[in-house]
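Quick one: structure below, then a few questions.
With one protein chain held back, the other chains of the complex are shown just where they sit.
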Amino acid sequence: MISSYKRGWYSENKIKSLYGFLSFLLVLSGAVSFCNVYIPRESPLHVEIFTITLLGKYLCLAILALSIDIVWGYCGILSLGHGAFFALGGYAMGMHLMLQIGDRGVYGHPTLPDFMVFLNWSELPWFWVGFDSFWFALFCSALLPGVLAFVFGWLAFRSRVTGVYFSIITQALTYALMLAFFRNEMGFGGNNGLTDFKDILGFDLQSDAVRVSLFLCTAMTLSVAYYLCFLLMESKFGRVVLAIRDSEERVRFLGYQTEIYKVAVFVFSAILAGIAGALYVPQVGIINPGEFAPLNSIEAVIWVAVGGRGVLYGAVIGAVLVNFAKTRFTALFPEEWLFVLGALFVLVTIFLPRGLIGLAGDRPSNSGETSRREF
Amino acid sequence: MSIKNRYLILLILIPWTCLSHFAAAWERDLRDKASLLAQASLRETPGIVADLETFGEPALPLLEAMLNGNLHSRRSDKRLVIADSQSAEQIPIIDAVTAEKLQDSRKRLLTKVRVNNQLRKQIRRIISRITLGSPNASVRHKAVDNMLYNLNPQSIGLLAEAKKIETDRDVLKLINLTLAINDLRTSDESQVLLDATNTVRGNLEPIVFNTISTLLRQHEANQRIQDDEFFLRQIKRVHAELQTKIKFYQLAERFYYGLSLGSVLLLAASGLAITFGVMRVINMAHGELIMLGAYTTYVVQLIMPSYIEFSIYVAIPCAFLVSGGVGIMIERFVIRFLRDRPLETLLATFGVSLILQQSVRSLFSPLNRQVSNPDWLSGSLEINPIFALTYNRLYILLFALIVFANLVLIIKKTDLGLQIRAVSQNREMAKCMGIKTDWVDALTFGLGSGLAGLAGVALSQITNVGPNLGQAYIIDSFMVVVFGGVGNLYGTLVGGFSLGVINKFLEPIAGTVLSNIIVLIFIVFFIQLRPSGLFPETSRVSK
Partner (left out) sequence: MRRGPPELLKPLLKFESIKNDHFPYVDVSHSVGLYVEGLTVTFDGFRALDGFNLYVDDGELRCLIGANGAGKTTLMDVITGRTKPDSGEVYFGQNINLIGKTETEIAQLGIARKFQNPTVFEHQTVLSNLELALHGKRGIFDTLVGDFSSDDLDRINEVLAIIGLKDRIKSPAGSLSHGQKQWLEIGMLLSANPRLLLVDEPAAGMTRGEAERTAELLKDLAGDRTIIVIEHDMEFIRSIANKVTVMHQGQMLAEGSMTEIKKNPSVLEVYLGEEY
């Protein structure tokens, strides 16, 4: 006999794994930062600032992976356009950083970024207005992907575009955005994108302290995002979403408006991806249209597949592992990385449908393969 | 061999030997005369050049080279040669008199024959005179054609002379046109203008429209022809007629470009219409199979460099086999394990596409490769001066239609087609009927992939061949299939051509990139409205 919702629902294991993961993440990032700041350079325990930035990058990508896991692993929607949300968030932050350069650019123009001076523009285009405020830019980096996801998702899910069709049109979406952002007239720096950032909130982006803080910020954001995703997926909302993944039609017959659920998940996920992008740009120091490339989006999907979809920490582990492998591999054999990546796609989908998590035998009750009826 | 035969041969040979003797004679004279150019001062040169006119057409190459500053004398033997003085280090040279190919030379071993502006004018005049006087009508035609775009009082004088003796109708027409244009530009007499207007009426040469436009502009600026109402009405009418005609042909040209793009899309998508449309397998490596087809064409040309004309005939079956073979391998080693898991198939085949791309990059190079066109594919079919159909696009259009027709035949009329349809509709049932479904799957996929290879051959004729070739087409071809209606071959046909045409008609309004984007967005919206495409399959949904 069940008596209470909470007791009836959360299993001890899930709570344990949630807190386990969060404390692991926070302790580790704290320790790494400590090793960089307080341990002298000569000591073998010292962590290079380069490593910190690299880890910060991985964690940003882990947030992106988390966002993909939410839509793909939990809702069964394979989006091949999440890179677009990530890049949009990145561009919003990049625009702010660009305006922060002020008159320190090559042309020394007090308000206009270099590329606009180069294009002989006389004033900021309307859509750049407001980006000199950090908080506005941060807000936009969540809002823009959210709005795009809302419009796109609402149109698609309403007319029941599902499965591969959806995947392909999301890919077309990011491809179209890439083409658009490559154009100089768009006013986002064209081919070169936005780069040469100087500082953020008045602090020098090149300084170690700022880099460590950015890294810690990213770790915090990842933790919050992870916690939110957990709450979301363990609520009744999450169970409706899982049910949609397994049999959308049945859920509809139960009286749920599945398209609204799907739009909600999609928008939430896009916002996460956008925030990840906003954190990513100040750490890597550049954002260009290449971020919209379809390959980026689909590569992010494979991180989730490698880690194990339908499990939150699977996505995080996958993102960090694959990107670590990529860093090492491209340094050693730059040519062969695409072979490895390609093989990863093939092998994981055929032999590891549940990812590394599945390999480890950890099988949460709600994980599983996506719906068999896609068409 | 009988005596009679020998006699015959002798009879045939005699005139030829005579001729060659004769040829040798003028050749020697010309060479003697011309060689004076090598040492002559600029003051002496006009005299020599004037003498060259007497040699007529044989002197043309030499004169033209001189006009373009390509005439040199070789230091070693003072021989006059033609060499492109723009090119670098090793220059290929030909003899100025006999046009015989000589050994390549270095720039510093040649002395340029100097010309100045006055000399150039003289040479031009001589060339015009020689060509206008040529017994060959096509040479005369070309000469007049040249003058049409370089009108000056001298050439008008020459043309007026030539008109009197011209017998060829086409050349005469062109001369009249040229003179009429001159009249329109210079004359103020209303009868002359009126006659000229009637002559040029309906002619689509760009210069006609430009001349009339200039005339009308001058009129509006009160510079010419103020009070000749009748003429003005006439010329305005001609102008308007031309405008409509030009607009029409511009539209026709757009449409042709659209069809051309459409045929490329159709080729790229017809393979997908099989693998995605009929088998419902998402093959993201389809673009790379196209690329393999293009590279096959490249390799075939490398293997048979002296038979470029035929290489394409060899390349077509080769590309079909290569891409088809790789396709069958993809089906056997990857897709087979992922049946009924379309999202996973999408990811796995994307991985395959990365591997194929990188293989080509490592094997050849990341750089683009140039595939040469056979001669019969270059050039264009000129319908009128402003509307020409380039042969390569025309042939690709035909090729696409032929390939598509064959595809439809295979699917609708052959046993294989029947089995393909049976397996795609009900795999279990087909198996029970004794169809080897595995075999059919592999063959179907091979067929679709082979078609991608054929698309690659066609693409290699109009674009550079590189490892990224396929990427550019994969999204577009999926769009074509989805737009036309998955599972409907004719949908793919209509989808391909309509997307091509839409794209090309948007281009002048929005620019290339933007029109691409607009088309993508259009399709995205279209799918929202009609999720199953233009020609949806209707069937009873069973659960």
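In this document, chain identifiers A and B correspond to the written order of the chains, with residue numbering beginning at 1 in each.
Convention: contacts are C-beta pairs under 8 Å (C-beta built on N, C-alpha and C of every residue); 3 or more make two chains touch, one makes a residue touch a chain.
Keep in mind it's a predicted model, so treat the numbers as computed, not measured.
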| item | value |
| --- | --- |
| Hidden-chain contact residue, picked from the options A:Thr51, A:Ser213, A:Ser247 or A:Thr327 | A:Ser247 |
| Residue, one of A:Ser23, A:Ser133 or A:Gln257, that touches the chain absent here | A:Gln257 |
| Interface with the unshown chain - residue positions in chain A | 1-5, 8, 154, 158, 232, 235-237, 239-240, 242-243, 246-247, 249-261, 264, 365-368 |
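Going forward, only the chains that are shown with their structure count from here on.
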| item | value |
| --- | --- |
| Gap in Å, rounded to a whole number, between the CA centres of chain B and chain A | 46 |
| Residues of chain A that touch chain B when the two form their complex | 78, 152, 155-156, 158-161, 163-165, 167-169, 171-173, 175-176, 179-180, 182-183, 294-295, 298, 301-302, 305, 335-336, 338-339, 341-346, 348-350, 353, 369-370, 372, 374-375 |
| Partner chain A, residues of chain B touching it in the complex | 280, 282, 334, 337-338, 340-348, 350-355, 357-359, 361-362, 475, 478-479, 482, 513-514, 516-517, 520-521, 523-525, 527-529, 531 |
